[in-house]
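Down below is the structure, laid out as structure tokens.
Every protein chain of the complex appears in place save one, which is left out.
Note that the chains are named A and B in the order they appear, and that numbering of residues resets to 1 at the start of each chain.
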Amino acid sequence: MQEHHDDSDLLVILRHAPHGSSWLREGLDAALVAAAFGRRVSLLFMGEGVTALLPGQQAGALGQKGTAATLEMLEMYDIETLLVEEQGLSCLGLSSDELMLEVECLSPSALSRVLSGHRLVLTF
Amino acid sequence: MADWSPEVAEALAREEGITLTSEHWEILQLLRDFYARYEMAPAMRPLVKAVQRALGPEKGRSIHLMRLFPGSPAKVAARLAGLPKPTHCL
């Protein structure tokens, strides 16, 4: 495992797709609040949460804001460790090179190491 | 956001006891650009970072923002720029 996984204080796991529920937004909010207070935060996209990283997302049919702009803002909050469950991508026939941000793909064994390596884990 | 105009900013600034100078205006413009791009008003840390990038290290420091917008710069400046309250700032 690479050193920076252990470095961050908080791992936020995002397991929900944009628009379908408010889970993704709430997870991102938690990450941003922690980062605004100077915590080092990593994000892990799991399951259908990986779809949050697809390019070309729009507002909802009723004009609801999406989360893509928030993801682009992560670097302004110094949230730079973006991890993606390899399995979550392949399940949907996606690959990491078509995502809107640069991410690190995690194999199943790397995934469990990342969980163990963080002092605090929040699942959304 | 759409109803905002420089006159509104002037009026809001008077309420805060601030006289807007060009140094204030460049921050307000930067905030409006930030909001247009990210759909959110920044908390203090990302605001400092954005200022640093756009206006250089001299101005990209919290002391500079504290001087321009005393109290809680992220909140006060967002208000003057016609933006909602920063979401991630308590």
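Everything below uses one rule, namely that a residue touches a chain if its C-beta (ideal position, glycine included) is under 8 Å from a C-beta of that chain, and two chains touch if they have at least 3 such contacts.
We take it that contacts and distances are computed from a predicted model.
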item	value
Protein name, per the UniProt record, of whichever chain is missing from view ("Sulfurtransferase complex subunit TusB", "(2Fe-2S)-binding protein", "Na(+) H(+) antiporter subunit A" or "Cytochrome c oxidase subunit 3")	"Sulfurtransferase complex subunit TusB"
Visible chains in contact with the missing one	A
Options A:21, A:64, A:90 or A:123, residue touching the unrepresented chain	A:123
Residues of chain A in contact with the chain not shown	15, 46-47, 85, 87, 108, 111-113, 115-116, 119-121, 123
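Please note the rule applied: only the chains that are shown with their structure count from here on.
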item	value
In the complex, chain A residues that touch chain B	29, 32-33, 35-36, 38, 65, 69-70, 72-73, 76-78
Chain A contact footprint on chain B (complex, rising order)	34, 37-40, 42-46, 49-50, 87-90
